[in-house]
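I am attaching a structure below and will ask some questions about it afterwards.
Left out: one protein chain. Kept in place: all the others.
Our next item is chain A:
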Amino acid sequence: MAEPNAVPRQELISTAWTEPSSPYQAPGSPGGTPGSPHWAPVGPHGAPGGPDGGEHGIEARGVFRAFGTVPALRGLDLTVPYGQVTALVGANGAGKTTLLLILATLLAPDAGRISVAGHDLSTHPEQARSALGWMPDTFGVYDQLTVDEYLAFFADAYRLPKGEKPRRVRALLSLVHLEDQLGRPVHGLSRGQKQRLGVARALVHRPRVLLLDEPASGLDPRSRVELRDLLRSLAAEGVAVLVSSHILSELEEIADRVVLVDHGQTVGEHRMADLVASGPNGMGRARWRIRAMEGDGLAARLAARPGLGEVGDLPGGAEVGPLTENEAADLLAALIAEGVRVVAFGPVGSALESAYLAMTENMTQSRR
């Protein structure tokens, strides 16, 4: 298995994030195809990776961890392929942060086999560390340092070559749009700016695997969009990105895959496309909100149709569902054919949110 340092790495910031004038390219980086050539699409339930365990950024099987007598993880499985953004979704206390701490080599699992960037965490955590970037949900910064000193310190801690350090620090600062903070003390940054500095810190050593715990919390809308673009561009360059978040509508735009975690177990690994689109598996069901011109008898016509789920009355409209996109389209066509002048017809909330809520609903029911 190749050493992570020996693999020529595409410079992480070769996309729109770099200043156009920056001449910096990692030596020996292949000028094209940054994406990981050996990532295979993963089926709905996480097809196993290659036999050597190095096919994916992260492979975790049967991870258990308890704190005292309280189990946090109970046989969790996870696959994070290179070149994709995988979202870790689950309720508070589902074990997301515990899992990320274990993946970040800070916490030892009680049982389970985990490899990060092809390195077994139980035997070679230090090798995994040099291939791994981690941003915790809450973290402190050295308040007394300036922004660039902060990044330079971590560049040293990751043993970046001396000559590369200043350029790397400047590139990272422009990557997270903090270049105007150069030389300013860290304690003067806003919460969102500190969060962005944290992202830059996690990227200092060009990790091939990136773990982010609630990265969007505390970010303003503009920064969220930028974070999303950053993660997408990192994934496009072949980095395996794992993001945990509560903001489901946002994950829908960022993530390629969704791993649903509940009570310390994986309850589903899905492609985002499968999850939000309607299909035979029926995962893409959402409630739909309909508004029509008054006097067209929308409520009566909805009441007359079977299979619409729970029909709720709204001022000037109604809410139906859950329906797949197919069913919703049929309903819309029928309503229009019947002469209802529909002015608005759309899903309520995000499809991921609906899927997540439906799934956790099912689980609470099945547990009873």
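By our rule, a residue touches a chain if its C-beta (ideal position, glycine included) is under 8 Å from a C-beta of that chain, and two chains touch if they have at least 3 such contacts; residues count from 1.
Note that in this section contacts and distances are computed from a predicted model.
Enquirer: One chain of this complex is missing from the view, so tell me which of "ABC transporter permease", "Heme exporter protein C", "Cytochrome c oxidase subunit 4" or "Dihydroorotase" is its UniProt name.
Expert: From the listed options "ABC transporter permease", "Heme exporter protein C", "Cytochrome c oxidase subunit 4" or "Dihydroorotase", the omitted chain resolves to "ABC transporter permease".
Enquirer: Who touches the missing chain here, A:60, A:73 or A:102?
Expert: A:102
Enquirer: Which residue among A:99, A:132 or A:286 touches the omitted chain?
Expert: Of the candidates A:99, A:132 or A:286, A:132 is in touch with the missing chain.
Enquirer: Against the chain that's been left off, what residues of chain A make contact? List them.
Expert: Residues touching the hidden chain, for chain A, are 67, 101-102, 104-109, 121, 125-126, 129-130, 132, 134, 136-145, 149, 153-154, 156-159, 201.
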